[in-house]
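I'd like to ask some things about the structure below.
Complex shown without one protein chain; remaining protein chains in place.
Showing chain A:
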Amino acid sequence: MKILVWLTEGTWEACVDAARDLLDGQITLLHIIDPAIAEVLAVPPTALLGRGKPLAAPDTLADAQHALLDAAAARLGRPTARLGRRGRPEREAVAASADTDILVLARDGDHTSLGPRSLGHATRFVIDHAPCQVLLVWPDRPPDLATIPPPPPHPPAKRTHRPR
């Protein structure tokens, strides 16, 4: 089984753990650099008021990507392929999972208030469009049963006429 693990800052540990403990197969670790952040950091040396040096060395983001992939490989503790990409994260993740059996990703978004909007924009997009099975992982701990809201006090009124 080909397993693709999409790593993002802040939540990648949970994805690596899930792939290691729950799945059996050939693992590829994926990290994507967001060009939006690259733009902010990659100011050329001669920019206006730039005072002759770029904001960050051009390979700062690539270095950060390498470091993250290294840390993830070490946490995984078994041989793995690495895939570093650059582009709009949700679209790159979908494109990268074209040739895989299962994609592992972490739930994005605020899950202190669970409900229809608790999935972040990127997670939502990938779940909708990924051309493979998807394993969705909680970045911290899964919620317990108490987070289910109580049922509404009155059952919804029964419709007498059902349009046909």
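Operating definition for what follows: contacts are C-beta pairs under 8 Å (C-beta built on N, C-alpha and C of every residue); 3 or more make two chains touch, one makes a residue touch a chain; residues count from 1.
By definition in this document, contacts and distances are computed from a predicted model.
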item: Chain excluded from display, named as in UniProt, from "RNA polymerase sigma-70 factor (ECF subfamily)", "Menaquinol:cytochrome c reductase iron-sulfur subunit", "Arsenic transporter" or "ATP synthase subunit a"; value: "Arsenic transporter"
item: Which of A:L41, A:A81, A:A98 or A:L114 contacts the chain that the document leaves out; value: A:L41
item: Candidate in contact with the missing chain, chosen from A:T8, A:T28 or A:S97; value: A:T8
item: Touching the absent chain when the full complex is considered, from A:R20, A:R85 or A:H111; value: A:H111
item: Missing-chain contacts mapped onto chain A; value: 8-11, 34-44, 46-53, 55-56, 60, 64, 88, 108-112, 120-122, 139-140
